[in-house]
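A protein chain is absent from this complex, but the other protein chains hold their places.
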Amino acid sequence: MRFVRKKLVQLLVVMLCVTFFSFLLLELLPGDTATTLCAGAGGTECIEQKTAEFHLNDPMPVRYVRWLGGVVTGDFGSSARNAQPVSEALKQRLPVTIELLLYSQFLALIIAVPVGLIAAQRSGSLFDRGSTGVLFLFLAIPNFMLALVLILIFPVRLKLLNAVGYTPFTENPFKSLGSLLLPAITLAAAEMATYMRLLRTDLIATMQEDYITMAKAKGMSPRHILLRHAFKPSSFSLITVIGLNFGRLIGGTLLVEVIFSINGLGKYTVDGILGRDYIPVQGAIVVIALGYVLVNFAVDMIYAALDPRIRHARALV
Amino acid sequence: MPVPSSDSPGVVPSKSSIFAGSGDLATEIGRMSDGSAHELNNLGALDSDEDGRSAKKRLGPVFWVAAGWFILVALAALLAPVLPLKSYTAPSAFIRKPPSAQFWFGTDTIGRDIFSRVVWGGRVSLAVAFASITFGVIVGGTIGIVSGYFRGRIETLLMGFCDVLLSFPALLLALSIVAFRGDQRDLLTISLAIGVVSIAPVARLVRANTLVYSQREFVTAARSLGARRGRIIVKEILPNVIFPVLSFSIIAIGLAIVAEGGLAFLGQSVQPPTPTWGGMISDGRNYLSNAPWISLMPCLILFLTVLALNLAGDRIREYFDIKDND
Partner (left out) sequence: MTATETDTSSPVGQRATLLEVTDLSTSFRTERGVVHAVDGVTFTLDRGRTLGVVGESGSGKTVLSRSIMGLLGGKNVVRAGSVKYEGTEIIGYSAKQMSNVWGAEMSMVFQDPMTSLNPVMKIGKQITESLRRHLGVDKDEAEQTAIALLKSVGIPAPEQRLGEYPHQLSGGMRQRVTIAIALACGPKILFADEPTTALDVTVQAQILDLLDDQQRERHMAMILVTHDLGVVRTRADEIIVMYGGKVVEQAPTSTLFASMKMPYTEALLRSIPRLDMPSHTRLDAIPGRPPNLIAPPTGCNFASRCRYVQPRCLEERPPLVAAADPGHFYRCFFPVGTPEGEAALQANLASGTAVAAPAPRSSTTTEES
């Protein structure tokens, strides 16, 4: 339990640092709530009035604390452009990004795991080198390029699937997954190579272990050895990286969301920054950073759960 | 940006060296012939000489093809003003023509020659990439060496700062910096934006390597001879840290090119009429159905260049790979 508590404290510290830093960063950007609200209409009086209304002249730390206080009670403020409460927007958009994330990692793994298993077993073969080459190629393709190519092939040439638009999962699961297929593939392609190589490398290393020879000496079949003996110990790094990727990608779906016009978290932040509407951005960053640290925390816990040696040696932590 | 995981050794388990021991060939062969045959396949690694360089001293054909391509692109970009290219700004009547003998890559929406725009665009994209990575390496490298060598409070502070930087999505951070500079979206701004994003990964990499080297005997030896810290850093640690940084930088330049593309897609890259690869790709995306070459030609060149950089950087890493299980 001491382990868990220590991690939670670290979590909190990181959150505070990140939110403070982002508040600071946004401070430096041109424009603020007042100017955005008054854009078009009202001159200096409007700006003065709004500035007073939102206490925009108070020193930054004060405003930060005030904002923090709001966050703790669930009030993330409102967008200056459309007055929508940020918490409401976040509630709408977070599930979208999460669905995209889960979907894309799932797709990546569906390819990476079997390919990795086979490549490890037939290490050095044509399949091994060929699959590594192909996946490496995917890795090198910039995501916007892949997105464009996918759009070109499917909606444009083959008239399949929509280039833009999103159906919520709760409305219609199939349509939802269909609408997210192209963006999910775009995100998945980049990770496939990493996952496959990681699994393959670990598998090859594990296969050198004595207990694999022992399993062989018991007469177990190669497939049994691969799946039952070698796979589990080799999956630790993979799981760790998947977890870390989740954390990283929560903020990394930006470009894909913009290209495919998906109203997720990423697009929200971009719209905010480009529209000089910073309160939503601040709120979104909280969610992104929280997601990042929570996921890292969860990965640590899962790691401990998977490896019985760590579980039983908790006292050493 | 790829974040090297050398920072958290617990994440990726490393195989401990079976050569931990005498290093004497006879003993090693003897030891291995006593054990599993798999280890004997690693005998090739025994070909290392004193400092562990692999005997495979050839960089391989892949490297040379990749390097060749990149040099070609870079030369074209550099020499653009003196090459016999069509104007990259002058519109013409040939609107949205597909690639032909006259216009190698076709023309865009106002009739400009895409091939020459790609060459000129390469100037900007490559310049941005080099500048940003140079900035990142200098700043990040300094941070890394200082935290790795001096440890303690400085390390906690600097690495904490890097961690905060890293918890921001890269594109978002770059976007913010561009926004920070207001409407001044020039070469400097974009390079700065991408450069700042690259600081933290470089710092991590350099720190990890500094940690490894500062504990080696030759540093202790230098210190015991009374060498001052600055001298140690420059003469002992820096030369060894350069190699991993070199291979990382090569790959990072590719990533920077892609990052510029990403910014362009958000409309936040270098302002028109200056062509950049990302800008051209982004501009052409509305014409995918009827004039795909507007996006696809710059896409192709960008992809090949990034691929070349990835392959070259990877080969360099293998070539200079010092055994990391010391």
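Note that the chains take the letters A and B in the order they are written out, and that residue 1 is the start of every chain.
As a convention for this text, contacts are C-beta pairs under 8 Å (C-beta built on N, C-alpha and C of every residue); 3 or more make two chains touch, one makes a residue touch a chain.
From a predicted model like this one, the values you see are computed outputs, not experimental measurements.
Contact with the chain that does not appear here is found for just one residue of A:K6, A:R157 or A:K232, A:K232. Within the complete assembly, A:M214 is the residue of A:L24, A:A52 or A:M214 that touches the hidden chain. Residues of subunit A that touch the chain left out of the display are 209-211, 213-222, 224, 228-229, 232-233, 306-309, 312.
Here is the rule we use: only the chains that are shown with their structure count from here on.
Residues 11-13, 15, 36, 38-39, 160, 163-164, 167-172, 175-176, 179-180, 182, 254, 258, 261-262, 265-268, 278, 281-282, 285, 288-289, 292, 295-296, 299, 302-303, 306-307, 310 of subunit B are the ones touching subunit A in the complex. Residue ranges on subunit A touching subunit B, taken from their complex, read 14, 17-18, 21-22, 25-26, 28-30, 136-137, 139-145, 148-149, 151-152, 156, 198, 202, 205, 207-208, 210, 213, 236-237, 240-241, 244, 250-252, 254-255, 258-259, 266, 269-270, 273-274, 285, 288-289, 292-293.
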